[in-house]
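Yeah, one chain of the complex is gone here, protein chain that is, but the others are all in their spots.
As written, the chains take the letters A and B, and residue 1 is the first residue of each chain.
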Amino acid sequence: MTTKVKTIDVTMVRIYLTEAEKMIDTVLKRLHDWEKVRGVTVFRGISGFGRSGNMHSSKLLDMSLNLPVVIEFFDEPDKVDSIVEHLAGMIEPGHIVSWAARLQVEA
Amino acid sequence: MTTKVKTIDVTMVRIYLTEAEKMIDTVLKRLHDWEKVRGVTVFRGISGFGRSGNMHSSKLLDMSLNLPVVIEFFDEPDKVDSIVEHLAGMIEPGHIVSWAARLQVEA
Partner (left out) sequence: MTTKVKTIDVTMVRIYLTEAEKMIDTVLKRLHDWEKVRGVTVFRGISGFGRSGNMHSSKLLDMSLNLPVVIEFFDEPDKVDSIVEHLAGMIEPGHIVSWAARLQVEA
């Protein structure tokens, strides 16, 4: 089977939150309903720390877990620029990372 | 301990699937047996949505889970180009993202 493919430029975005921030659903809903991004994936880390220096680990007995969560998405560069600007009011500075990538699409 | 290191160019690849697609093992087997890539890691997301707009979330009671899964690998740029071309027949367009990176190797 041969499928003709070409690549288009996209911007990858990773947003670093923790479960305790309660922002995950708000951000997801915004990306889904309003920004209509191509696709979003949410990952839970098993450990980590942020600028506070506090470790967030699933090994702790404390079940009110505050594990790291990453919201990842990609879309066209201009669209991502607007989305990130919109998110700036919702998410603390220093938590949104982005970089240029290529997406395989149908030729 | 000092270890001499240098970096080589690699291409990072992330392939976005869902558990329900049953493609994970096929893609892994291909990358392992045939393409002989340097290394592959598979991650399961806890939530997400694709172009369909349907949310895939581990919070749903529905245990016939259809969570997002990401297959990640990296290798030399030319090799990755061929691999991605080979995968194009197996994976829907719009699901393979790649970008340039550097790998630490022995000098």
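Just so it is clear, a residue touches a chain if its C-beta (ideal position, glycine included) is under 8 Å from a C-beta of that chain, and two chains touch if they have at least 3 such contacts.
The shown structure was predicted, so the numbers you read here are calculated from the model rather than taken from an experiment.
The chain not shown here touches chain B at positions 1-3, 5, 7, 10, 12, 24, 28, 32, 38-44, 69, 74, 99-106. Contact residues of chain A toward the unshown chain are 16, 43, 45-51, 53, 55, 68, 70, 84-85, 88-89, 93-99.
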